[in-house]
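One protein chain omitted, others in place.
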Amino acid sequence: MKKILNDPSNYVDETLAGLVAAHPEYYRLHGEDGRVVARAKETREGKVGIVTGGGSGHLPVFTGYVGTGLLDACAIGDVFASPSAEQMADAIRVADRGAGVLRLYGNYGGDVMNFDMAGDLVEFEDIKCTTVLLADDVASAKPEEKEKRRGVAGMVYAFKIAGAAAEAGQDLENVTRIAQKTADNCRSIGAALSSCTVPQAGKATFHIEEDEMEMGMGIHGEPGVWRDKLRPADDIASEMMDRLLDDMPLSSGDRVSVMVNSLGATPPEELYILYRVVKKRLEDAGATIVMPLVGRYATSMEMAGVSFTLCKLDGELEGLLKAPCDCAFWRVG
Amino acid sequence: MKKILNDPSNYVDETLAGLVAAHPEYYRLHGEDGRVVARAKETREGKVGIVTGGGSGHLPVFTGYVGTGLLDACAIGDVFASPSAEQMADAIRVADRGAGVLRLYGNYGGDVMNFDMAGDLVEFEDIKCTTVLLADDVASAKPEEKEKRRGVAGMVYAFKIAGAAAEAGQDLENVTRIAQKTADNCRSIGAALSSCTVPQAGKATFHIEEDEMEMGMGIHGEPGVWRDKLRPADDIASEMMDRLLDDMPLSSGDRVSVMVNSLGATPPEELYILYRVVKKRLEDAGATIVMPLVGRYATSMEMAGVSFTLCKLDGELEGLLKAPCDCAFWRVG
Amino acid sequence: MIGKAELLAGIDRLAAAMERDFEELNQADGALGDGDLGVTMTRGMRAIKEKAADLPDDLGMALLACAQAFTKSSGSSYGTLMATGLMAIAKDVKGKDSVDPGETSRLAALARDAMMARGKAELGGKTVLDSLDAVAKATEGQSDPDRLADAAVQGAERAMDDFRDKPATVGRARIFAEKSKGMDDPGMLAMTRIVKALAGRN
Partner (left out) sequence: MIGKAELLAGIDRLAAAMERDFEELNQADGALGDGDLGVTMTRGMRAIKEKAADLPDDLGMALLACAQAFTKSSGSSYGTLMATGLMAIAKDVKGKDSVDPGETSRLAALARDAMMARGKAELGGKTVLDSLDAVAKATEGQSDPDRLADAAVQGAERAMDDFRDKPATVGRARIFAEKSKGMDDPGMLAMTRIVKALAGRN
C-alpha cells in the first residue's frame, strides 16, 4: 500500500484537519463530527446556497470546490463512500441564506438516497431544496438510459457555472435551471492505467496488468467498456473523443469547453500530449474551444489515467464559466 | 510502463506542443528546435530577465513557472537531461531586455556546465549574465559541503521571489542578491515511495519494494539517507522536519514559508495529513507560517512521494513572496 | 396498546440482537457487497440507545428522533432506508402517545412504500422491500399481540425462503447476480432479525 497515512480510519478526518489548517482563508469545518466543509467567509443573506457531497478521495472534488463563485458547503463521506443524510442536512443548513439550496452532485445510489433523505430532514426546518444530478459518464450506460449514468468530472463545470449564477444573485429556480442545463451539456469518459487503494481496505481496489489499460472505467474502478494492452496516447485520445462526439455531436460554430483531467498519478506532461489530439478533433468538428482545463480537477487519489469532459456552451453558460471564482485549487478571473 | 505517450523520443516536444496549445495566453515556443519557452506577453525594455532550464519531467518546474512575476524564459532538455548550451543561450537571448539576465537553476553538473557555456556564448553579444544556483536538498550533502547539494523544490521560492523583484524593476545586481538570499534560506528534503519511468528508458528508474520508502531521495531517484519499511505519515513528517530544522534552526519570532509538495502520484489528501505535523512543528519552534504551499509544485512525473521545503523570510523576501504572480500553474494576488 | 414503554423495550431487544448478529450480517453482506451491514445496524442501534432516555412521549416525535440518530451514524444504503421507513411511520403517528397493535400491517406497508420511493426499486427484487411486504401481508387483520408477533416473524422468514434462489437485482450485489442465487439477501436477513427481536421471538 503505497500511501502516506496514519491509522487508515483517520484518513479523511486528518485530511480535513490539514486542509483547513493550510487554507483557513478558504475553508471551515462544520457539523457535529466535522464532516461538513463550508466557505470561511460568510456569504450574504438571500444568496442561493449550493451544496454537494460524496465520498472522499477525489480532491479537488468535492470539498476543494467550496469557495467564492463555486460551492457553499460540502458533506464529506469516507473514501469512496456516501456521507450520511444527517451530514448532508448539516451542509444544507450551513449553506442556507434564506433563498433555498441546490443539491448538486453525482449520480450514485447511496448519495442520491441520502441527499433525498437530507431534504426530508431540512424540510421540517422550511429550507427549500432542489436537486441536479450529474450523470455525464458516457461509458456507464447507453444514451437510451442516460439517467442511469454515473457522475464524474462534469461536476466541476456544474459547480463553476451554477456557482457563478448563485454568486450573481440569481434565484433558486434559475440556478437550478442553469445547473441542469450544464449537466445536460456535459459528457465525460475516463481511461484508467492503474488502480488505487482505499485506505481502510488496505489493498488495491482492482487489479490491472503492467501493460494494460481500461477504457471507460469509473472513478471508483467501476467496469468500463474494454480492457486491453496500453495503446499510444494519440489512439487513446482519438477513441475517447470518438465516444464523446458520438454521444454529443458538435457542429460548426459550436462553442465548447474541454477538460483533460488526470485521475491522480498521470502527470501534466501526458495530459498535454493528449491535449494536442483533443484540440485537433474539436477544431476538425468546427467547434471553438473556450477555456480548456488541463490538470487535476477530479481524481481517484493515486490512480493513473485520464478523463476527458466536454461542456457545450451557450451564451449564458459561457459567461458564467468565465466569471471569477476562487478556492484553494482553482481560480478564474 | 504505465505512461500515456506516443513515440518516447517525442515525449518532450509533444508535451510542449500541448502546453502552448492549451495556454497560448501564457506560453510561447522559441529557439531553433522549439526548446525554449518564454512568456506570451512581451515584457518591457529595461526589465531584468530571469531564465532557468533543466531536464523535463518536473512540471510545473521548470517551464510552468514562466509568467508574470516569475520567469521570463526556460530552456528545456529531454526528461531528466540538461538542455544544450545553445538552447540555454537562446533562452537568455529571448529574456534579455537590455538590463541583463539572471540564470537561476538547480545545482546539477550538466546544467551548470551548459549554463556557464551559454554565458560564454552570449557574452559575444554583450548580454550581461549572473548566476544563482539552488542547492537546497539537505539529504544530498552535509552542511560542510553545502555547495554540493542538489537543487530541488526550493527553486519555486527562488523563481517567485526573484521574479517579483525583477517585475518590480529592481536591477540585475539586486535581483541576483535577492535570489541568492532566497537560495541561502531554503532547505528541502524528499521521501519517495515509488519510482518513475523515463520515457526513452522505458523502465522504472529504480526499484523499490511495495512496502518500502526511501528517505532523502532526489528527484531523479538519486540515493537518499535510508531505505526501509514505509512508516506512518506522522513519523515521516517528523523525521523530515527534524532534518530540515537541524540544518536551519528556527527560533521564536522567525517567519517562514513551507511547501508540502507531491512528487507526482501522491494525492493532496496525503499532503494535508502531513501538513498537520509540519504546522505543529513550526509553531512549536515559535515560527510564524507565511503562505504555506500544499500541492504539486515540483514533481518527477508519476513518482509517489513528497518533499518539504522551508524558506525563511525577512521583510524583503516576504513582501516579494506575497507579490502577485501569474502562470498556468500558480497564481498569487 | 404500544406506547413509549413498549418502544423502549423494543429498542433494547433490537440493540442486543444487532450486537449479537454483527459478524453474521457483515459476512452475509461481504459475500456479495462491501461487508458493512453489521456495522450499519450496530452503529445505528447504539446511536438510538444513546437517545432512548430523552425520547418524547409523542410516538411520532420519538420515532423521528430515532430516524435522525440512525442517519447520523452512517451513510450506507440500508441505514438510509431504515431511517426512511421510520420517518414514514413517524409522520403517520405524530401527535399520538400510543398506537394499536392492529395498525402494524398498515404501518409496515407505509414504511415499505416510503423505502420504495427512496431507493427507486420495485418489489420482487430480492431486497428488504420484499421482507417488509411479506410482513405487511402476514400481519393484515391481526391485532392480538402474540399472534401478531408470530405472523410477522413467519412473514419475514417466508420471504427469505421464497427469494433465496432468485438473483439479486439491486445495489452492489446486482453485479454478482448469478452467484447470488441460493444466498440470502443480507438486507432481508437483517430485516428478519429485526422483526424477530421486536416480536420478542429470538
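The chains carry the letters A, B and C, assigned in the order they are written, with residues numbered from 1 in each.
Just so it is clear, a contact is a pair of C-beta atoms (placed from the backbone, for glycine too) under 8 Å apart; a residue touches a chain by one contact, two chains touch by 3 or more.
The structure presented is a predicted model; accordingly, all values stated were derived computationally and were not measured.
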| item | value |
| --- | --- |
| Among shown chains, those touching the left-out chain | B |
| Per the touch definition above, residue among B:Thr52, B:Thr68 or B:Asn114 touching the missing chain | B:Asn114 |
| Candidate in contact with the missing chain, chosen from B:Thr15, B:Thr68, B:Ser84 or B:Thr130 | B:Ser84 |
| Hidden partner interface residues of subunit B, rising order | 32, 77, 81-87, 109-110, 112-114, 116-117, 120-121, 223 |
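Note that in this section only the chains that are shown with their structure count from here on.
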| item | value |
| --- | --- |
| Topology of the chain contact graph, where touching chains are joined (line, ring, star, complete, other) | line |
| Between subunit A and subunit C, centroid-to-centroid distance (C-alpha), Å | 34 |
| Distance from the mean Cα position of subunit B to that of subunit A, given in whole angstrom | 30 |
